[in-house]
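Omission of a single protein chain aside, the complex is shown with its protein chains in their original locations.
So, chain A:
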């Protein structure tokens, strides 16, 4: 898994065991994190707190805890990375030895301050606006809260979906947690009363892979159903929609001007694998969506995209090796430094990286009805003879 995002002024790139924080405009690397090879040596304990979260007590529980007490000596590798809005913390989730790591980035130079267990492989992360809480969603659809003030506090289960949650947002006022899942749903959950569901944004017909804020009551979503949609998430009403050339896997958004956004959408198709869309708020809740361009990446499997001002950065895989691509979106034909790309690629040269099988995101429609109906038809015909 790789991570790529821009937390101005740092571009953050992660792969396998390494995170680098780099200045996109010159050859300066701000800092680098190499996660420990054995997390049990830095305090990782078995996830007993998490196993407790389903509220079951009793003897069965203690048996279970004993079984999972020995953390396997598997090497940890990075799943997701997020930087807190105040830039003081960097959260890293790992696979292998499953954990949530917190690094203090200011004033220290990336110091590991918290190692907590993770129940299942993470699927998305987000911080609260005040940087005090981290939300971690996982493959089974659960969403956990990790306190980022009291680093020792055990993770708490906030809400659960019945399938993987692909993305999570938290409104700046902390009132709503927005999650989207493989079962075509966008769910709006009240916070802190997370047992109380505010509503759903329903309309997508395949997995919803990404969501992002457009305003205090509006979000944009992308889906495997080849659409990008805009919603008022308070009312659950769909406001606008555009068809995409292929199923959508990832979304990133940047504000262009007061009423305009630019959205980059990673598409599940070879070559022209990124679409750029302009989203305009034309007033009174009306939103216009327009395709601007498609970006062509021949021979690269793109896995992450992010905007750095008017450029789109994309990380991908060529022959199981890390590759970085930079594209100018606007007309300004700024020169892209190949030295800079070489320097970054050099950092990850030794890493082996296999692409994720995205076909598993789509629902398998196995038919267990037609056979039965056919047999039933024959039985009835038989009887009528």
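Everything that follows uses one rule, which is that contacts are C-beta pairs under 8 Å (C-beta built on N, C-alpha and C of every residue); 3 or more make two chains touch, one makes a residue touch a chain; residues count from 1.
Following the convention adopted for this analysis, contacts and distances are computed from a predicted model.
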UniProt names the one chain left off this complex as which of "tRNA (guanine-N(7)-)-methyltransferase", "Vacuolar protein-sorting-associated protein 25", "Origin recognition complex subunit 2" or "NADH-ubiquinone oxidoreductase chain 1"?
"tRNA (guanine-N(7)-)-methyltransferase"
Have a look at A:159, A:222 or A:266 and name the one touching the chain we're not showing.
A:159
Among A:9, A:85, A:199 or A:245, which residue is in contact with the omitted chain in the full complex?
A:199
Provide the residue numbers of chain A that touch the chain removed from this figure.
54-56, 60, 64, 140-142, 157, 159-163, 183-185, 189, 193-197, 199-200, 202-205, 363-369, 372-373, 376-377, 379-380, 384
